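FYI, not all chains are in this one, though none of them got moved.
Note that the chains are named A and B in the order they appear, and that numbering of residues resets to 1 at the start of each chain.
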């Protein structure tokens, strides 16, 4: 059953790698998500890090900018994922997507998922930009 | 009421521009969608061309590759949009996204929208690739 022991050497190594990727891309916002899971579902935190970021996000087949554009599209389309959208709009900026490009991507979204979801995502973008400006 | 007359000079011009963008990006698959609307909803066909492609898609603020990545993410997340996904996976190839990158983007999608939607989108990609191979 060691496969499910998230503190086995193999899983610690997978998680460590994932956390490095997560930290590189999402910065403190990403780490905060993992930490916030420590008391309720450490296994979910482990798989966010080890699988989502370590196994998938860091794969060489698609550059980080492209991954974030796909991700922005998905989170906008899903709806009800404002906390994740906030983290990933931040991540988009971190990997070199400009604020104007984020805003343009969310305008583009209106065509495919309708104006309500595009509006909600744009208001999240405004919040992220304002927090960054305040943090300077 | 000329604003709603899709055959007014202004609307014909807007649609003509949109059809050029659509044709450049989606090729025959895109034109076929517009044509298929001629009998049932020419106004919907007009707005797909004039608004979606002419007003939005062709805006300079985001390059075509980036727009298609966002679009792939949205269509995969929505589910039940296999016909549109087929057109837009073709469009992704047309704007220079490689087959491997499409496949990788859909693997990436599994993290955010779950494996069922990622699987369905990947099977659409296989269909598009096979049709292109058969057309050579």
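In this section, a contact is a pair of C-beta atoms (placed from the backbone, for glycine too) under 8 Å apart; a residue touches a chain by one contact, two chains touch by 3 or more.
The structure presented is a predicted model; accordingly, all values stated were derived computationally and were not measured.
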{"item": "Where 2 copies are displayed, count of copies in the complete assembly", "value": "6"}
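As a convention for this text, only the chains that are shown with their structure count from here on.
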{"item": "Whole-Å gap between the CA centroids of subunit A and subunit B", "value": "25"}
{"item": "Residue ranges of subunit B touching subunit A (in the complex, touch as defined)", "value": "51-52, 56-57, 59, 61-62, 65-67, 69-78, 84, 100-101, 103-105, 107-113"}
